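Please read the structure below before turning to the comments.
A single protein chain has been removed from this complex, and every other one stays in its place.
Every chain is named by a letter (A, B and C) in the order it is written, and numbering of its residues begins at 1.
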Amino acid sequence: MDLSYGKEYEEFREEVHAFLAEHWPPQGGEADLPREEGKARFRKRAVAAGYLARSIPRQYGGSEQPPDEIRASIIRDEFSKARAPGDVRGIGTMMLVPTLLEKGESWQKDQFVSPTVNGEITWCQGYSEPGSGSDLASLKTRAELQGDEWVINGQKIWTTNAINADYMFCLARTEPEASKHAGISYLLVPMKQPGVEVQPLRQMTGGSDFNQVFLTDARTPKNWIVGKRGEGWLVSRATLKHERNSIGATAQSTAVLAGLVALAKSSKRGGRSAIEDPEIRQRLAALEGYVRAHEYSGYRQLTRNSRGQDPGILQMMNKLVSTNIGQEAAKLAFDLIDSDGLLDPIATRQMGQIPDASRGWINLYMYSLGIAVAGGTGNIQRNVIGERGLGLPRDAYAQGKAAK
Amino acid sequence: MDLSYGKEYEEFREEVHAFLAEHWPPQGGEADLPREEGKARFRKRAVAAGYLARSIPRQYGGSEQPPDEIRASIIRDEFSKARAPGDVRGIGTMMLVPTLLEKGESWQKDQFVSPTVNGEITWCQGYSEPGSGSDLASLKTRAELQGDEWVINGQKIWTTNAINADYMFCLARTEPEASKHAGISYLLVPMKQPGVEVQPLRQMTGGSDFNQVFLTDARTPKNWIVGKRGEGWLVSRATLKHERNSIGATAQSTAVLAGLVALAKSSKRGGRSAIEDPEIRQRLAALEGYVRAHEYSGYRQLTRNSRGQDPGILQMMNKLVSTNIGQEAAKLAFDLIDSDGLLDPIATRQMGQIPDASRGWINLYMYSLGIAVAGGTGNIQRNVIGERGLGLPRDAYAQGKAAK
Amino acid sequence: MNFDLSDEQRLLQETVGQFMENECPAPVLRQIFEGETGFEPTLWKGMVELGLAGLHLPDEYGGAGLEMIDLALVAEALGTAGAPGPFLGHSLASLAILLGGSDEQKRAWLPRLATGDAIGSVALAEVGGLWQPEEWTLAAGDRLSGTKLHVPQASLAEVIVVGVAGGDLVLVERAGDGIEVRPIDGVDRSRRLDELVFQGASFDPLPHGRAAAPRVRDAGLVLLAADAFAAGDRLVQMCVEYAKTREQFGVTIGHFQALKHQLADLAVESEPSRALYWYAAHAFDHIPDEAPRAAALAKSHICERSMQIARAAVEAHGGIGFTWECDVQIWFKRAMFDRAFLGTPTVHRERVAQLAGW
Partner (left out) sequence: MNFDLSDEQRLLQETVGQFMENECPAPVLRQIFEGETGFEPTLWKGMVELGLAGLHLPDEYGGAGLEMIDLALVAEALGTAGAPGPFLGHSLASLAILLGGSDEQKRAWLPRLATGDAIGSVALAEVGGLWQPEEWTLAAGDRLSGTKLHVPQASLAEVIVVGVAGGDLVLVERAGDGIEVRPIDGVDRSRRLDELVFQGASFDPLPHGRAAAPRVRDAGLVLLAADAFAAGDRLVQMCVEYAKTREQFGVTIGHFQALKHQLADLAVESEPSRALYWYAAHAFDHIPDEAPRAAALAKSHICERSMQIARAAVEAHGGIGFTWECDVQIWFKRAMFDRAFLGTPTVHRERVAQLAGW
């Protein structure tokens, strides 16, 4: 075991550091370029240097680097320290691009990958529907082939970024006669068209981080389908897998713990500082046990992934562990803010941002529930762990037995 | 609302008190009678006075009183204060007698009720089997009619009092072709015969409060069956209902709380008395919330039952609430005894007896789990509450769908 | 031994429940919840006509002369409906004047409060979560100067009972000089809160205020416990209804054992605690020795349970439970109000311990 990054990686860190020192913020003449232009040029250089778009083939504007999670994390560290523009975040790069690279036709990769990676076009995801959250099989949105266009009707929900997105990758039922998963296809749909109406969805916090998307005779070309007709469910699995990992990141948990300790130090309980209260101390230490176990398990996964080994059941647990920690932290914070629990939460909080005041903690108190929903509810996670992880038999319902 | 018993009942209490003053302990010449003889005579008088065997018809040696839970509880109070012999406890009076009175033939009532009520014969229960705990449908013990005798083969488990019992009331499969519940009958079986072997079952505490009973060509007369052939499952339901209530009693919970407070006062934590530790105070007060809610809900049920009204869902919760409280109490005690958690538990503890030393609390710590098992596991309780109480649909498995 | 509701008490709860169902169904409640003031005069008028404004006041002052248990039962019925408006502050204000006021003060205010002609409220909290009489620091010299927080619907109130240093109570008229009302951005939009800033405001002491203050606090704890119970109970019902209608994998999700057991556990957290607030309310009038501790126990236990149920209810509704449109949020936020108002469960569990001499 060696928790230092090791000589090779320390050198790499210096290399990245030097690159940033030279190129960000833009130097000389470029310093006066419009911000976006400066960013774009920097990105090109960073890609050329192999720091960005590492998993993307060169032909699609990537730097096509061998997978190395440690280098990736070093790059993230250094870029964020230097406030340099990193890989374009968002569901497009996180979920669509990997899917296209795995299952897309070459013209689709040509047309969509590079502009998505460079942030020239943005995407939203159309999986969930009011009638079906976890249960894609009960998907209702229909797509009919009319001439050489798909005509799509239905409703999507929990769609983040739908307002700004240029395109949506979504699941629609294209084979009405086929039952359950078999009838679903994976379509790419332009958002800026009359048939697409976006309606913000308000959370209990008062903010609107999600949307509903109403599709009324929305249209998309016949060949904007990823994978074959009826294979949409399979195509989407890969993507879902990505989502699980990304949400399971442990950084959030450690940050929340630090925020809680600060809150406990600044809060009063029974006339003294809350951090001196034995019950609070016990609860903080108990929470830290979960947080460190989660953090160090992240090291384990990082190590195995960086060697191309399967981290096993641990990886299936990330989401649930993060959710559990988030909920415990939220409850503890809620107790610490005491009477401020009467106040309205701030409406929206940047994902991952740690609250610095009572109303921010109340937002977290509510969001710690919302998060449990975002990537599939806890019960779905438990099914995955129980069935794939522990090898327990699948539930009869999921097999459709009870339905028969 | 009126939490006092009211004039009528206070008078009744005095009446009972006076009766006891006169008759227990045995006076005058009777004082010299052998203890059992004295007890027997006292019981006869108490029954005649309408204090014992209240729910039993006169013809079967009971006092046939109108149901009145309040009078019943007053009688229990006064009798235990006076250390007078009360109603014979045990599974025979608690479960068999009600069943016989409801479903038995008159000759069966004549033969069994009175001696059971008077404690002349004792019973054990043969429901659970190694292969089937909560799931009576998968019962394996078979009973075959040979001439005018049932010949019984199989194995029973969790049988309390099997060693002393004269008879066992048990469930056995008499209609092999009939499926599930349909094939089961309710039989009365003499324990003192070659075909019946009793083997004590040791708990993790080291004690043996349960037994296994091996039935090898055990025999019982053809007409020692309660209800019709194949109706055994129905017959047994009534009895199970009784068990639920009896275990759900709230007295145990309040007693445990008192014991915990005493333990906290006598225990040390962080150099001071544990009762001064804010975390312990919080946990004790939180536990008391559950305990009092349980206790006062008992008053609600008492009131409704005493008026012949249905207490509804509350009654289905008694068992689960008691179990939850028992487990929370056990955990708190376990934390309070600190390093004494290294010690072996006392092997057996009289049911309901509150521990007065560390090794007693460890026994409770283990038993609080055993109890969850005794009257059907928590999950069965949850099914009852969810389905009968909240009106949620029955589980497909229980309906045997998945099995098909 | 009778620990159940009388027919009159059942009728009272049904009447209030029926009234709210007719006058304040979900859509109406939402309008008020999302509206400017959180107050709907005609609705309040109707509640007053039902006698809810003076339920616990003696007949001589135009009240119904009922007990705390009756007031608590009404609080539950209103809580089930998510009733908006000044009921809580109003009830505590009139109780404070009844218990602490001079004959003159009673004659002056109680009849008008009983008829809803005037609305009352209470100003108890101070900065730092100080709610208990022994914690109050606002000095009452010949004038009042200082701040009180979390005053229920102060902007509507004509008379406000204010807790002052020494655990005493005084009356102020909101319209008086040197009193500023600043709205607080509270989470429960069905029960709005204001901050009161006194700058040399005149006041009228309650002669028996010191004795009345803890009683008013205990009454508040009972009413909050009743409301919190209602919130939890209502949320469990919403979850059960949802589980019976929402389908997944071709069956209603109520078929799934995991969810079924979660809902059973929620019901077990909720139903038994009904008896806890009943007992506390009953003790308030009939078992004085136990009343303060019973009130603290009911408030801390039930508010903790209801908050826990509220969180589970969001999850049991899937994504929808997290939205503004879903009614779960209304009772979730009422549970938040009940939990924090007059002190969090932690505070009152510690009081439970102290009052037991632990």
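One rule holds for everything that comes next: contacts are C-beta pairs under 8 Å (C-beta built on N, C-alpha and C of every residue); 3 or more make two chains touch, one makes a residue touch a chain.
Predicted, not measured: the structure shown is a model, and the values here were computed from it.
Specify the shown partners of the omitted chain in the complete complex.
A, B, C
Taking the entire complex into account, which one of B:Arg35, B:Lys81 or B:Arg202 touches the absent chain?
Final answer for the missing-chain contact: B:Arg202.
So one chain is hidden, and I want to know which residue out of A:Ile163, A:Leu234, A:Ala255 or A:Ala293 touches that hidden chain in the complete assembly.
Final answer for the missing-chain contact: A:Ala293.
Tell me which residue among A:His17, A:Arg45 or A:Arg281 touches the hidden chain in the full complex.
Result: among the candidates, A:Arg281 touches the missing chain.
Can you list, in ascending order, the chain C residues touching the missing chain?
256-258, 260-261
For chain B, enumerate the residues touching the unshown chain of the complex.
Interface with the chain not displayed, on the chain B side: 128, 130-135, 137-138, 157-158, 201-204, 206, 268-270, 279, 327, 335, 338-345, 362, 366, 369-370, 372-373, 377-379, 382, 397-398, 400, 402-403.
Spell out the interface residues on chain A facing the chain that's missing from view.
Touch with the absent chain occurs at residues 1-6, 9, 70, 261, 264-265, 275, 278, 281-282, 284-286, 288-290, 292-294, 296-297, 299-300, 302-304, 306-307, 313-314, 317, 320-321, 324, 379, 381-383, 385-387, 389-393, 395-397.
Everything that follows uses one rule, which is that only the chains that are shown with their structure count from here on.
So the centre of each chain is just the mean of its C-alpha atoms; given that, what is the distance between chain B and chain C in Å?
Here the centre of chain C sits 41 Å away from the centre of chain B.
Based only on mean CA positions, could you tell me how far chain A sits from chain B in angstrom?
54
Would you mind listing the residues of chain C that make contact with two or more other chains?
Within chain C, the residues that touch at least two other chains are 251, 255, 346, 350.
Name the residues of chain B that each touch 2 or more other chains.
278, 282, 396-397
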